[in-house]
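Taking it in order: structure first as structure tokens, then the write-up.
Let's turn to subunit A:
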Amino acid sequence: MNIEQLDFYTQAILSLAALVGLTSFLMLGQGRLLRLIFVFAVQGFLLALTTAAAAYSLSNYHLYISAALTLVLKVILIPWMLRRQVLKMNMHRDVEALSNNTAVMLGGASLMLFSYYILHPIVQTSSLVMLNALAVSLSVMLLGMLLMISHRQAVAHVVGFMSIENGLFFAAIVATHGMPMVVELGVAFDVLVAAVLFGIFFLHIRTSIDSLDVDLLNRLSEVDK
Partner candidate 1 sequence: MNWLLAMSQTVLFVALAPLLAGWIKCCKCRLQNRKAPSLFQPYRDLLKLTRKQPVVSDQASWIFTISPYIIFSAMVLAASIVPLIAVDLPTSASADVIVLIGFFSFARFFLALAGLDIGTAFGGMGSSREMTISTLAEPAMLMGIFALTMSASTTNLSLAIDFVLDEGLVLRPSFIFALLSLMLVAIAETGRIPVDNPATHLELTMIHEAMILEYSGRHLALIEWASQLKLMLYGVLIANIFFPWGIAERITPGDLGYGLLFIIGKLAFLSILLALSETLFAKMRLFRVQEYLSFAYLLGLLGMLSHIILEGAR
Partner candidate 2 sequence: MIAAYLVLLIPLTGMAFFALAGHRADSGAWNIRLNAVNLIATLWLAINVLREGTILSAGKAFLIDPFNVYLIVLTAFVGLTTAIFSAPYMAHEMETGRLNDARLKLYHAMYQGFMLSMYLVLTTNNMGILWVAMEGATLATVLLVSLYRTPESVEAAWKYFILCGVGIAQALFGTILLYYAAEQIGSEENALLWSVLYENADKLNPEVLKIAFVFLLIGYGTKIGLVPLHNWLPDAHSEGPTPMSAVLSGLLLNDALYAVVRNKMLVDGATQSDMAGFLMMGFGLLSFLVGALFLHRQKDIKRLFSYSSIEHMGMMTFAFGIGGPLATFAALLHMTVHSLTKSAIFVTVGHASQLAGTQNMEKIRGLIKTQPAIGWGLLIGTVSIAGFPPFGVFTSEFLVLLATMRSYPWLAPLLLLGIGIAFAGLFRHIQPIVYGDRPEGQQPIKANLWPVMIHLGLVLWLGLAIPGFLADWFSQATLLISGSAP
């Protein structure tokens, strides 16, 4: 089918999906923490937008709440917190040298293809938009993991983690018109707690190794040196 035949909502969703995927790529290639956080916030904003759109088109009101939640948590609270951390640690100047960045990018691209390939069997049971949405969200997830694997800063890890969450949200909203309310709330609560815990952990890690480089957390290894 052709994109013209789709209704406005779907078109919006598709373009948003594309944008979300793009933000993930931007994050993946990003060496500077502050920009990373900013892009993450943008992703959150796009997510909130999607949620709102879904809520509007489906006139499914509890989605507004989760949109609001997303806005508060992922666009304001968490980025702010991370930003504070970065500034406090004054890591905002130094650039993390990413090992063979291009390879990572190519990997990301291939991941996107991969997720399309994986989810293809589903397509005959559902509309193309579903497939796109799911594929994008899956690839956002995978890209998030790739981000965590390729970055050494704890902050980057948190961002990756949260972007994985974003991917999940996107899937939940687009593919299934929002999970049941309880689940939504529960997930949001978990995210909140997680955010708080991250804050605490930055403290602890700093006090123990006064840096946020996770490669220095390698005491508990069993490779005999």
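A quick word on the picks: all candidates are chains of the complex that A comes from, given by their letters.
Throughout what follows, a residue touches a chain if its C-beta (ideal position, glycine included) is under 8 Å from a C-beta of that chain, and two chains touch if they have at least 3 such contacts; residues count from 1.
All values reported here derive from a predicted model rather than from experimental measurement.
Note on subunit A: across 1 or 2, the candidate touching it in the complex is 2; the others do not touch it there.
Touching candidate 2 in their complex are the following residues of subunit A: 118-119, 121-122, 125-126, 130, 134, 137-138, 141, 145, 148, 154, 157, 161, 164-165, 167-168, 171-172, 175-177, 179-180, 182-183, 186-187, 189-190, 193-194, 197, 200-201, 204-205, 208-209, 214, 217-220, 222, 224.
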